[in-house]
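Every protein chain of the complex appears in place save one, which is left out.
Up next is chain A:
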């Protein structure tokens, strides 16, 4: 899922400072699962903002909505009849959702209520960790199902580097060395022979380096 973290409330208050009437929009997708931008978070954020603004003597009118998804046009359309009655939309969906809404509602300012994080997993309640950088050229079959691009702090293709000690990455005591994980797993799978081969330079054009990406599935158009 796409993960994120809430922006500090002070930053949000500063963003909405010019407005008296806004929409706070959540999303039932990823951000609901990682509890940063779902229906409940919309309610909590809206009441916090209302209280803060009342205390400052400038009350704020908020319409609370939560869309099925902010990244699909069909779910944005229902907002169209009323969106222009408000001065801005504060969205707590991921960056993709926020931008898509901005594209669809050309005359309404869109404000981000969260910082979008990464493509990750729930390791345990309240803890998420990155697993994929969406580089567009998956090699997991060669690396024991563990991604060197994401899990190695230097995205090495022939790790581990000299900084790997006791399974920990040189970058931080809290970061497991991705290459130690790869090797442990290759060993467990009896596939260590995969390690001994030189890998071609990675083509980054399928990653963000090639410019904004697009997928076109002719069979679906």
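What to note about this one:
By our rule, contacts are C-beta pairs under 8 Å (C-beta built on N, C-alpha and C of every residue); 3 or more make two chains touch, one makes a residue touch a chain; residues count from 1.
Everything below uses one rule, namely that contacts and distances are computed from a predicted model.
Name of the non-displayed chain as stated in its UniProt record, restricted to "Anti-sigma factor antagonist", "Carbon-monoxide dehydrogenase medium subunit", "Methylenetetrahydrofolate reductase" or "Ferredoxin": "Methylenetetrahydrofolate reductase". Shown as candidates are A:28, A:118 or A:195; the residue that touches the absent chain is A:195.
Touching residues on chain A toward the chain that is not drawn are 153-167, 170-172, 177, 180, 183, 195-196, 198-199, 201-202, 204.
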